[in-house]
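Shown next, in C-alpha cells, is the structure this report addresses.
Note that one protein chain is taken out, while the other chains of the complex remain in position.
Labels A, B, C and D are assigned to the chains in the order they are written; within every chain, residues are numbered from 1.
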Amino acid sequence: GKSNEPSKEAGKTSTESAEKATTNETESSSGEPKYGGIFRSYLGNDLKTLDPAFATAEREGKMVSLLYDSLVKFDVNGKVIPSLAKSWETPDDSTLIFHLVDNAKFHNGNPFTAQDVKYSFERILDPEVGSPRTWVFEKVKGAKDFMEGKSDSVEGIEVSDDYTVKITLEQPFAPFLSMLGMPAAHIVDKNEIEKYPDQKDYAFNPVGTGPFKFVEYSNGDKFVIEANEDYFSGRPYIDGVNYRIIQDESTAVAEFEAGNLDELDIPTADIDRLKNNPAYAPYILTSNTFWNFYIGLTFNKEPFNDIRVRKAFCYAIDREAIINTVKRNAGVVSNGPIPPGLDGYREGLNPYPYNIDKAKELLAEAGYSEENPCSFELWHSDSKTNVALLEPIQAMLNQAGFKAKLVAMEWNSYKAAVRAGEAQAFYLSWGADYPDAENYLYPLFHSSMSGGGGNETRYNNPEFDKIIEQAQRTSDYDERIKLYQKAEDITIEDAARLWLYLSKEWLLYRPEVKGAKIYRIFNADKLLDIWLDR
Amino acid sequence: MSEKLLEVKDLKTYFPIQNGLFGRSTKYVKAVDGVSFDVYKGETLGLVGESGCGKSTTGRSIMRLIEPTEGKIIFDGKDISSLNKKQMLKIRREMQMIFQDPFSSLNPRKMVKEIIGAAFEIHMSSMRKKEREEEVAKLLEVVGLNPDYITRYPHEFSGGQRQRIGIARSLALKPKLIIADEPVSALDVSIQSQVLNLLNKLQKQFSLTYIFIAHDLSVVRHLSDRVGVMYLGKIVELTDANRLYTKPAHPYTKALLSAIPIPEIGVKRERIILEGDVPSPINPPNGCRFHTRCPKCMDICKEKEPDFKDIGDKHYVACHLVNG
Amino acid sequence: MEKTQLMNKSQKKEPEKKNKSNNPWIIAWRRLLRDKTAVFGLYIIIFLIFIAVFAPILSPYHPIEDFNLSEAFQGPSMKHWFGTDWMGRDILSRVLYGSRISLTVGLASRVVTLSIGITLGALAGYFRGKVDMVIMRLAEIMDAFPNFLFAIAISVAIGPGLYTVFFALGFVGWSGMARLIRGQVMLYRESEFVEAARSLGASNSRIIFKEILPNCMAPVIISTTMGISSAIMAEASLSFLGLGAQPPTPTWGSMMNFGRQYIWTAPYMIIFPGLAIVLTVYGFNLFGDGLRDVLDPRMKD
Amino acid sequence: MIKYLIRRIIMLIPVMIGVSLVTFSLIYIVPGDAVEVIVGERASEEIREKAIEELGLNKPFHQQYLSYMSNVLKGNLGKSYINNKSIKESIMERFPITFKLTLYSFAISVIVGIFVGVVSAVKQNTVIDSIVRGTTLLGVSTPVMFSSLLIIYIFGVWLKVMPVSGIGDGSIKYFLLPSLVLGLNSAVFTARLTRSCMLEVIRQDYIRTARSKGIAEKIVIFKHAMRNAMIPISTNLIMSFGYLLTGSVITETIFGLPGLGSETVRAVFQRDIPAVMGYFLFQAVIFVTFNLLVDISYALINPRIRFN
Partner (left out) sequence: MEKKEEMLSVKDLRTYFYTHDGLVPAVDGISFNIKKGETLCVVGESGCGKSVTAMSILKLVPTPPGKYVSGEILFKGEDLLKKSHEEMRMIRGNDIAMIFQEPMTSLNPVFTVGNQICETVMLHQQLNKKEAMEVAVEMLRKVGIPLPEKRVREYPHQLSGGMRQRVMIAMALSCNPILLIADEPTTALDVTIQAQILDLMRKMKEETGSSIMFITHDLGVVAEMADRVVVMYAGKIVEQGSAEEIFNDPRHPYTNGLLKSIPRLQGKRKEDLHVIEGMVPSMYNLPKGCKFNPRCEHATDICKSKEPPLIAIDSNNEERKCACWLLEKRRLYK
C-alpha cells in the first residue's frame, strides 16, 4: 500500500525550508511525512559491484548501505547508533557483546540471526573470497589464524544465541565499533551467496536486510531499488529510488533543471549560480564532509625522498587562493589529516603557509636551480574536476622552480599504480570509514599500511608507528586524542602529504522533496527520512 | 628484300582472368594466339584489324612490355624473349614505340624536355643536363616543332603536336625498329596527313623499320610495304600492300576492304556486309575463327583451323577456301 | 615564306609571355584563385597559419604562465576579449595558441597517413599480385575497426599526449589513403606514358616516383586537405575525451572539455574554442572543396 | 553471384583473424595491470597468483590468443574484469540502443540528405545551391560535441520540450535529440555525396539521350538520373550506416546513452580487456558485414554487376 496524498502545506513548507537553507542547514524542511513516490536521483558512474565484500568506493558503499544493514550505523553527525544491533555492551576494552533485533528479515524472507553476522564477517576474512577489506576484521581474535587456514572459524566471533554475538579483539582497539558501520561489515545471507559457484556472480544479485530491495541494474543506464515493506525499523517513506547513471556533471545539472531529477549533487562550477537563483536557493542543503584531499609525495622516490623538496612543495602552493577560486564553495582549506568535526582537530593549524621564497630557498638547498629544475610527474585520476584543481597547482609549482607534469590516468590503473608506489606524486583523498581521527592516521601513515592499505607514499617513521599503536591501545579518551595529535604533528613535520582541502557537499532538491538530510559519513544515509510531497 | 630485323614465331599472349575461389585463373583472354611474321630492315609492316583483335598486344609483346605466354621474338639475330631485365635494357635502345593516344601517352606533369630527356637519363646517365636539353631541342626540330617548346607541358599542345613529341621521344635513342600503335587514329583528318608525312620522312632520314598498327586500311596501305590482317588474335592474311588491296584472298580481308567508305562520289562497289560482331577472345570459336561471320563458311571451317600458308609470292593466307 | 615567319614569331613570343604559368600545378592554382569560396577558405587557412606562427606576439597574455586566480571566470571584456578561464587565464591567448596544436596535429597526422599510405598503396597498386593481396588484407583489417574507437584505443595503449595523437590519427587513416593511391597507381600503371617509360627501360622505382606518383597527387592533395580538417576535428574529439595533448597545453578540444563543466555558468569557455574549431575546419573544407573542383577531373565541366 | 558471395565470405576469415590479433596485441601493450584491476586493493600475493592462473595470463601470447579465440568461436566472449558481467550480455543490452540511435539518425540523414543533395544538384550554380553548399559545409565543420551541447541547451534546458539525456523508458523521444545531432551531421555528408553523384550523372550521355526523347525534366532527374546516382549513393549510405553504428561515441557520451560506443570507450579507458576484445570483435563483424552488404547491394542495384 503506497500512499500518494496531495500536499496540503506545500507553500508553507517551502518558505520554511528556504529560511533554513540560507543558514546552511544540513537538513531540509519536514512537515507531516507522506508515504509514496519514486525518488529520482542519479549516480555519477557505473556500479562495479553491490557485494559488501567488494564495495570499496564511495558510490558503491552508499548503495550497499541501502540494500543491507550492519550492526551499527551512524547518525547525521557521524555518531554510532544501533541498527541490526539494538544494543551492545563492552565488558572489557577488547570485548563487545551485541544484542540483535529479532524482527529483521532478508529480502528473500529468511530471518536475520546471529549466525548471519558470523558468516558475513568471516566471509570478509576468507582468502577464497578475496575481499580487499580484510583489515576491518583483522584485529578480531583468531582472524589471522582463520586467514592463514589454521582454523575453520574466527575465534573472536562467537554466536551466543540467535540474537547475541560476542566479538573479542586481540587487544583493545578503540575505533572498532565504528568500523562495524563500514560497507564491509554489512550482513549478507549465506543461502544467497552460496547459490553462486563463483562468488563474483553475486555482485549484482544483492539480498540484504536493508530498507530497499534491488530491482534492476543496467550499466550506463539505471539502478532501480524499491522500498522494503518489511523493513525491521519501519519502511521508508518513498516507494523506491530510480538512479540514473549520468556521468557528465553538466548533464546532470541540465537534467535537474529540466525537472527530470529530484536531487542534484551540485557540481562546483554551478554552486554560485544555483545558490543565487531564488528558485533553487531554498532547496539547497550544504554540509562539510570528512573527505580530506591531499597530494601524496612518495617517500622512496626521487625527488621527494628529500624532505627539503617535500617542504618546498608544500610552501609553493597557495592553497588558500586555489581553493577559494577553483573549489569556490565546495571546499575549505585543510591543514592536516584530522578533519574538523572529529575529536582531535585543531583550529588554526597552518604548518605550511604559502611562501614561494621559502620554497625556492629549500629547492636551492636541495641542489636544484633554474637550469636544473626539480621535475616530476604528478599523477591523478582522469577527471575534469581534478585537472581544474591541479592545473593551478602545477602552475604555482612551476613558478617556484619545480617542473611538474600532470599525468592523467584511468581510475583503476591509477589506483593500481599509486598503490604499487609507482607515482612520484599523486592526488587522492581520504574519507572516514568510521568517525575517528585514528582512521586518518593509521591507514595513511603506518608503515604496515604501505601500498594498498592507505599509505601509498611509503611513509615510514618508527616514532609515528609507535605513537599511533600506543594510541590504538589507549582506552582513555583524552589521552588517546593527545596521542593522535602528536602523531599528526610528526606527519606534518615530515611533510608526507600536502593537505589541500576538505570538500563540502552541496545538494539541491526539488521543492517536493522533504526531509532530506546530509549525513557526514558517506554511507550513513539510508533514505529513511526523505519523503515526497507530490 | 633485305635482311630480317625481327622474327616473330608463334607468339601467344594470354591474359589470365581472375576467377575461382582463390583467385586462381581458370580462363584466359587469348589476345594473341599464335602469330608469326618477319620484319625486314627498312620496311614498314602494317597490321590492321578490328578493335580488340590483338594488334596492340602483339606490339607490346614484341617490346616485352607484356611477357608473352609463348613464342619466340628474334631481334637482330638475338632471341630476346628470354632476356633478363638488364640485357633487355640494351635492346630497348633499338626498339621504340609510338602510342595511339596523344593525350595519355605524355605524362601531363612533365615538361617536354623531361619527357624526351628521360630516354637520355636512363641510357646515357653521363650526359649533362645542358647537353640533354640541346639534344631534346634538336629532336623537336626533327619532328617539326619549335625547339623553344622544351619547357612546355603537354597540355599546351594540340593533338598533332603531341603526337610529334611522342615521335621525338621514340627517336631519341636512334632505334632500328619503331612500333607505331595507331599513331594517327586519334587525330583529325587535316592533322593526320601531317603526321603520316612526318613518319614517312623520318623513315627515309634515319632508315627506320616500322611496324605500323592501325585500323584504318587506307592509312595502313599508304605507309606500309607489307600488310598483315589480324582477326581475333591471329594473322589471317599477310602480303605485299598493293597485292593485299588489289587481290585479297581471305574473305575477311575482302569484307574489310569493301566496308571502307571511300570519299568519292559515284564509285559503285560491291559491298560485303558481315553479320554479327567479333566473338570474344575468351572463348574463340573452334576451327577457323572467322567462320561465325564468314559469308563463305564451309563445314571444314567449323572444325579445322586453317594453316597459315604461302599461296605464292609471299602471300600468306589462313583460309580453307584458298587451300582447297 | 612570310607566313611561316609570322607563325614562328608568334610561337616564339608565346612561351615568354606565359613564362612561369605553364606548370599544370600553377594553372590549377590560378583556377583555384578564381573560385571565391576556395579563396575564402584559403584566407582562413592563411589567417590561421599567421595566428599560429605569431601567437606569442598576438596573444595579450601567456596561455599557461599568466594565470591569476583572482581574475577567474570573467566574461568577455576589453581586458580579456574572450574572457578568462577558471584559473584566470586569458581565453583569447589560449585559443590563439591552440591553433598551433590544431594545425600541427592536422599536418603531422597527415604526414603519418601519407607516408604509410603512399608507400603501401604504391606497392600494392604497382606490383599487384601477392603484395597487393597482403596489403589489401591489412587495409581491410584496418577498416574493420571503427576509426575513432581505434584511435582512442591506440591513445590509451601508448598513453595520451600530442605525439600519440599524431600517430593515432595518422595511423587510422592509412588504409583509405593506401586505397586511393593504389587505385590511382593502377590507373596510371596501364597508361600509355607509363608504357612509354617502360619501353625506354625505366626502372620500377623511376616509374613509380617520377611517372606515376606525380600524377596521383591531385586526389592525394584533395584528400589530405580534407584529412587535415577531419584530423583537427578528431583531435578535438580525442581531447574532449581527455586523450589529447595534456594540460596545461592549450588545445581547443581540451578547452571545450574543461569548459563543459562550466557550460551553465561560463559558456564563453566552451564557445570560443568551439568556434575556433568550426572556423578552422570550415576553412580547410572550403579550400578542399575548391581544390576538388579544380583538381578532380571528374568534377571539371 | 552466389559464388561471389561465398568467396567474399571466405575472404572475411583472414580479416577477422587479423582484427582479433590486432586487438589482442593492442591489449598487450596497454599499460596497467589487468590483475590489479580484478583483484582490487590489498590483495595478497596468493590471490593475485590465483587470478593470474585463472585468467591464463601466465601462458605465452599465442596460447592465450588461441584459447580466447576458441572460446569466441564457442560463442563465449568472457566476462568483464570490471563488473564481472558477461560481455555477450552487455552487447545484447547495449547494441540495440546504438542500433536504434543509428536507425533514427540514418532516417534523418537519408531523408534530409538526399532531398537537399538533389535540390542543390538540380539547381547547380544558383543561390539555392550556394546556400546549400555553404550550410552543409558549415555543418560538416561543426564538431558533434559543440552541436550536441547547443541542442541540449536549446531543447532540453531552455525550451524544456525534450529529455536531456539518458534513454528513460527507451521511447523515441529520448532518441530524438541525439538522432537529430547525429542524423543532421551525417545528412550533411549525404547531401554532399548526393549532390556530387547527381552532378556527375547529369553530365552523362544517357541523360542527354533521355532529354532528346522528350521526357519531362522531372522524370529525367528522378528516374533516369536518380536511379544511376543511387548506385554510389546507396552503397555509401549503407557504409555510413556502418559508420554511424560505431561512430556515435561522442554523441552517446554527451547524451548519456548506454550504447555500445560509450561502453567501448569505458572499457578501453578502464582496460577492461575482455570487454574491449569483445566489443572490438563485435564491431568489426558488424563493419565487415556492412562492407559485404555494400558489395551485395552494389551488385543488386547495378545491373552491370548483377549479370556477371
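To be clear about the criterion, contacts are C-beta pairs under 8 Å (C-beta built on N, C-alpha and C of every residue); 3 or more make two chains touch, one makes a residue touch a chain.
Quick caveat, the model's predicted, so the values are computed rather than measured.
Of the listed residues B:65, B:196 or B:322, the one in contact with the hidden chain in the full complex is B:196.
Check D:9, D:131, D:161 or D:216 against the missing chain and you find that the one touching it is D:216. Residue in contact with the omitted chain (choice from D:86, D:135, D:236 or D:302): D:302. The chain that is not drawn here is touched, among residues B:219, B:236 or B:294, by B:219.
Chain D residues in contact with the hidden partner, per the touch definition given at the top, are 125, 204-206, 208-217, 224, 227-228, 231, 301-304, 307.
Contact residues of chain B toward the unshown chain are 50-51, 158, 160-161, 188-194, 196-197, 200-201, 215, 217-219, 221-224, 241-242, 245, 255-266, 271, 273-274, 277-278.
In this text, only the chains that are shown with their structure count from here on.
When chain centres are taken as C-alpha averages, the shortest distance to the whole-protein C-alpha average belongs to D.
The interface with the greater count of contacting C-beta pairs, when A-D is set against A-C, is A-D. The geometric centre of chain A is 40 Å away from that of chain D, both derived from CA atoms.
In terms of their C-alpha centroids, the spacing between chain A and chain B amounts to 89 Å. Multi-chain contact residues of chain A (touching two or more other chains) are listed as 248, 254, 382, 410. With touch defined as above, residues shared between interfaces to two or more other chains in chain C number as follows: 156, 260, 263.
Residues 8, 11-12, 15, 22-24, 27, 133, 191-193, 195-203, 206, 210-211, 214-215, 217 of chain C are the ones that touch chain B when the two sit in their complex. If you check the complex, the residues on chain B that touch chain C are 23, 60, 63, 65, 88-89, 92-93, 95-97, 99-101, 104-110, 115, 118-119, 122-123, 146, 148-149, 151-153, 155-156, 166, 169, 173. For chain A in complex with chain C, the touching residues are 248-250, 253-254, 267-270, 272-273, 318, 321-322, 324-326, 382, 384-385, 387-388, 390-392, 394-395, 398-399, 405-408, 410.
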